[in-house]
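Quick notes on the structure that follows.
With one protein chain held back, the other chains of the complex are shown just where they sit.
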Amino acid sequence: MIHEHDALIVGAGGAGLWAALELAKAGVDAAVLTKLYPTRSHTGAAQGGVCAALGNQEEDHWEWHMFDTIKGGDYLVDQDAAEVLAREAIETVIELEHMGLPFNRTPDGKIDQRRFGGHTRNYGEGPVMRACFAADRTGHMILQTLYQQCVKLGVKFYDEYHVVDLITEGGELGDGGRCAGVVAYRIADGELVTLRSKAVMMATGGFGRMFRVTSNAWSLTGDGVALAYRHGVPAQDMEFYQFHPTGIVGIGILLSEAARGEGAYLLDNDGFRFMERYAPKLMELAPRDMVSRAITQEIRAGRGINGKDYVYLDVRHLGRKKIDEKLPDITDFVRVYQGLEPYTDPIPIQPTAHYAMGGIPTNLLAQVTRDASNTVVPGLYAAGETACVSVHGANRLGTNSLVDLLVFGRRAGRQMARDVKGVGMPNVADDVTEPIRAELDAIRGRVKGERKEAIRTELADVMMDDAGVYRDAVGLERARAKVAELRERYKNVSVDDKGTVFNTDLLEAREVGYLLDTAQTMVAAAINRKESRGAHSREDFPDRDDVNFLTHSLATQAADGGVDLAYKPVTITKFQPKPRIY
Amino acid sequence: MQIELRVLRYDPERDQQPHEATYTVEANPMDRVLDLLHKVKYEQDGTLTFRRSCAHGVCGSDAMLINGRNRLACKIRVDQLKGKRITVAPLPGLPVMKDLVVDMEGFFAKFRSVHPYLQPSGPVPERERLQSAKDRAKFDDTTKCILCAACTTSCPSFWAQPFYVGPAAIVNAHRFIFDSRDDAAEERLEILADRDGVWRCRTVFNCVEACPREIHITQAILEVSRAIVERHA
Amino acid sequence: MAPRVTRTGTVRPQGGGWELAIWYLMRLTGLGLFVTALAHFIIVHFIYDPSLQTAKWITDERWGNIAWRTVDWLMLTFVVFHAFMGLRSVVQDYTKGGTRTVLTMALYLGAFVVFAMGTIAVATLNFPVKP
Partner (left out) sequence: MLLRYRGSEGMLAWAFHRVSGVAIWAFILLHVFDIWLVGVNPDLYNELLSVYASPIGRVVESLLGAALLYHALNGMRVIIMDFWPSMTRYHKQIWYVNWVLFAVIGLPILVQIMAPAFGLAAPFTFGGQ
């Protein structure tokens, strides 16, 4: 079956939906493919807020926001991108409000704002109220609002279509080829559907499921990065993966930084606010990489609660009113998933795998680039967590991901609308689906193979233990060997479900393949980066090394199945790298 | 502890009729039903099919009938269900595609039918539209909906008449009808004054019990009914 | 019946103010019945025993006065509307297609017959009465 649209968007999270809106407004024939119903996308899980220097509560400027983003990202941020982010944050948040997003309000009826980690006044003087929020369900409101607008504009959706491959024209994407569409697996009946298109955007979200303890949805398996990577597009800055400090012990469900933004404490076994040892100025509101490391240090020093591997997040002193008004959802999580009462009990937390700073490299117009000189891949776009612009550098600040979705999702949509005008519909051979059909049939048909679960859990374990908050050469080598072994074993993966109708068994096996690709690039890039920067923290190289490593890594697939690494310079405009002290 | 998990299964490619399958799973009391389903799928039988994504009650993928009530599998703990036997079945009243997966298209069509998007009139201001905290509070509850369908499929009026627009759609209409920035309340009230609109609600409250977001759904429905009455008065 | 909500989400409005009127009148007649029907039941089952309520007692005593006849006729009006419209919603819930149309019509007709019989009884029984 062949469909045809001028533009295709893969993924219906915040980034994909906003792009779809722009295309609809421009009158472009566009469609959104998503393996979940759009409102199930993980953007809906974002809690705390979206930063924009509106200055509704106190003085604020986009330049301050830009600076915080760069410093937060440990100077690996491309500063032109950070400028775009901080400037356009303001208009996109206002536009969201116009679309109907129910922000909390200040007494004079404006959008309410709160503090968030790493966001400061006057270039680092102290915390500033910059995060616009709707209780602690900001992401939910963004996702719903954007979806509502898509309904309003009649955007075409292919719900529960799992994109399994990209179609190319004129060679692989890494060698100058053009992206000509996608192959999608219709989950309802197992049909492989070919969609031709002049422009394809990847907005497939992150890959936290690579780790054992994560705040990410089961569906976040790095599909976009892996699919592009398989066609020769590099994966950028993969070694930078953020661990959020406050996940529910064991299961990783996130307790938003909003809690600390509203004044929650982090306590060690003695009831001491241990952040004083690590970031005396910002305390609990230091950037995430620092807080995660601080918690890990405390635990290693035996100051975890009862010597165990967690510390406390304490909201008791905030009072019931504030808790109910500003943090209703996360306190609900604590009640449901820990059986504790946050009014009266401190909450056991530990760092949880949260956010991929790296991903598909793009330029400021959300066009995918394929090398160190930023050569554009025709017809391919990316935005959201799956992309790397890079506005987050080595560590993302809280709330900046939602801003990233809005700003670069919008830019992607606008750019696609411009680009599709000038080009013709690509030619697509009738048999493009054959290789992928063969791959899927092989998995389905294999009788005596290895269960995908074993592979996935072993991957999650090794990544958590050896490529987590702290890393070193020994652990990373262990991880590399393990991932290589798992990739071998994956060639023999099999599933129980041999049917065609709603075969989630098969698709999950496919997703394990994406995770193995992304893990492979992460480990390779991490081994090669012999410094500590942002979320990448090497115990054997504890210092930042601007001389050798103020560069973005680009991982491409080598002919032998390994990873080739290249580096590209960081764009620096206004702010020269300085030591990062809070 | 050991749990006996009974799942109503149906594979259109193999079964004439839905049938119950029983699995024994090792569980601890803080496990959620989703964990048990995963254990079955990953350790015993990979063909068991269900939707899930976020695993913490915010995406609305895994609403199903658990021990006779609609709930999210990822939000109900084993200890809350009391007893060693748990039964799981697909959401009632929607066509079953496979095992616990139902066809949601009709449900979303109803959602779309109430024009669930802001329709302000007048020029677009430079900055945000102002709204007092009090006005914002009027529709706060109904903004929480995650479109999981637990409510609509728990409603006897919906089982009886699948044309009933259902609590979820009314909740989403309420969210805009009572938003001070919106000017299309009339249009939505007109739609909901239809024979298959709000009048089909018989205050059964199954929806409220089922809603994982604890939305006061019946209150929202009756507020809409009252708005329709007042509009005609 | 064809689906009334289409894929693109448009609805064909049906019923208009009619359903609203019924809904509202159900409540009003319900309130009316709360007073009249409960009072009626208490009178005929609590204050008087059924065994006493012969045809003669009804014509002579109970409907010997125009006020009672008026109250009972009002109750009749309420109850016919309320009960038949109530049943209509039950019927419309559990039937569809032709059956539904037939039963609904039968209900409207039944309501008319019952209302007529009741009115005839109230109005003609040994009428006019002494004030």
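Here the chain labels run A, B and C in written order, and each chain numbers its own residues starting at 1.
Heads up, the rule we're going with is that a contact is a pair of C-beta atoms (placed from the backbone, for glycine too) under 8 Å apart; a residue touches a chain by one contact, two chains touch by 3 or more.
Only a predicted model underlies this, so the values are computations on that prediction, with no experimental measurement involved.
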Which visible chains touch the chain that is not shown? B, C
Please identify which residue in B:Ser113, B:Gln131, B:Ser154 or B:Asn172 touches the non-displayed chain. B:Ser154
Which positions on chain B touch the chain that was left off? 65, 67-69, 92-93, 154, 156, 159, 202-206, 208-209, 216, 218-220, 222-223, 225-226
Tell me which stretches of chain C touch the chain missing from the display. 27, 30-31, 33-34, 37-38, 41-42, 45-56, 58-59, 76, 79-80, 83-84, 86-87, 90, 110, 114, 117-118, 120-121, 124-126
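To be clear about the criterion, only the chains that are shown with their structure count from here on.
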Between chain pairs B-C and A-B, which one is joined by a greater number of C-beta pairs in contact? A-B
For chain A versus chain C, what separation do you get between their C-alpha means, in angstrom? 63
Need the CA-centroid distance for the pair chain A / chain B, whole Å please. 28
Counting only residues that touch at least 2 other chains, which ones in chain A make the list? 151
Indicate the residues of chain C shared as contacts by at least two other chains. 8-9
Contact set on chain B toward chain C in their complex: 105-106, 109-113, 115, 157, 160-161, 163, 165, 190-191, 193-197, 199, 225, 228-229, 232
Per the contact definition, I'd like the list of chain C residues that touch chain B in the complex. 1, 3-11, 13-20, 22-24, 92-94
Any idea which chain A residues touch chain B in the complex? 36-37, 39-42, 44-45, 94, 97-100, 102-105, 107-111, 134-135, 137, 140-141, 144, 148-149, 151-152, 188, 217-219, 251, 253, 329, 333, 336-337, 339, 451, 453, 495-497, 499-505
